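I have a structure I would like to understand better, so I am pasting it below and will then ask my questions one at a time.
Excluded from the complex is one protein chain; the other protein chains are retained at their positions.
And then subunit A:
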Amino acid sequence: MPSVNFSNSRRQFKLPVIRMSSGNYHDKILWKRPQHSDSFISPGSFLSSLRKNPNFRPYTYWHLVSLSLSVTQHLAMIFIFISVFVRLKERTLDPRLLVWIASTCFILGYVTWQVLDCLCKRPRQGHADRAKNVKSSILIFLSLMSLSPVLRTLTAATSSDSIWALSASLFMLNAVLADYSSSVTLYGPVNERLTSVLSMNAAISSSVVLASRLPDDPAVFALILFSVQAFALFPILRRRLQTCTVVFRAVFTWCLSLAAIILTMPLSQSVAWLYTVVLSFVSLVAPAVLVWAQKYKNEIRGSWDVAVPRVNES
């Protein structure tokens, strides 16, 4: 009787492809009454087509770290946003300064985007497109400004406890659903996934509910403007940045994380430490855990799997 090894031993990690005995199909026929009893298992052919981990490609630690950079960036962005909100709420940050910073960031980001376009040799945007961009940014700017009194009172009646809970869960949703992939892969440019839109909506809703806790209209306007930059525009830029060199992305991530921690440090030391732990866990420990967990990978393939039809492209 053949034996089947179900244990997740280390050996599988070293030998990702285990072919069982070569076996032939002559033992596996149904149209002839078998000489043995029906429960007889032919040792040569049983599970002859079983393959373990056939498409197994082990991850390397540094590759995973480089992939996790965008997650770290996103988390750092959320942390920065929260500290900015706290400062606005406690009136230690002038809303007008924030508007200036946000506008500068926007222009910087737009320039970076254009530079990356040049470097990637994509079809350049014409002047008409640029004019359109400027027009829509001014439109958003003005509409946010006019909406800010409404947004401030929108959830004013809700108690603060509910607001904290709601915005925390919306930020979690935002982090979970965000699209961390690159805008260009080996197979060409890819569009954003649907979930990234949900992610953006979650973050904007979160900032809208937070805005009701702010003291005055300029603060609300500044916060919403900043949230649009951080959660709508930055992810698009981030996907584009994925195509840059690892060193640049690492430095950028490092700066963002450092900014998040430094901005939080005066507000609460313990939270700042918590952020440090979370960010370093995501970018350094989590990849190591994934690499370690790979030895438990046990993918079983055989003739029972649904075949993938191969059709010539016409």
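Here is the rule we use: a residue touches a chain if its C-beta (ideal position, glycine included) is under 8 Å from a C-beta of that chain, and two chains touch if they have at least 3 such contacts; residues count from 1.
Definition applied: contacts and distances are computed from a predicted model.
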Undepicted complex member, UniProt protein name, chosen from "Chromosome transmission fidelity protein 18 homolog", "phosphatidylinositol N-acetylglucosaminyltransferase", "Integrator complex subunit 3 N-terminal domain-containing protein" or "N-alpha-acetyltransferase 50-like": "phosphatidylinositol N-acetylglucosaminyltransferase"
Residue in contact with the excluded chain [from A:Ile29, A:Ala157 or A:Val247]: A:Ile29
Of A:Ser39, A:Ser146, A:Thr245 or A:Ser270, the residue in touch with the unshown chain: A:Ser39
Hidden partner chain, touching residue among A:Ser146, A:Asn191, A:Ser270 or A:Asn312: A:Asn312
For subunit A, residues in touch with the removed chain: 1-6, 25, 27-34, 37-39, 41, 45-47, 49-50, 299-300, 302-312
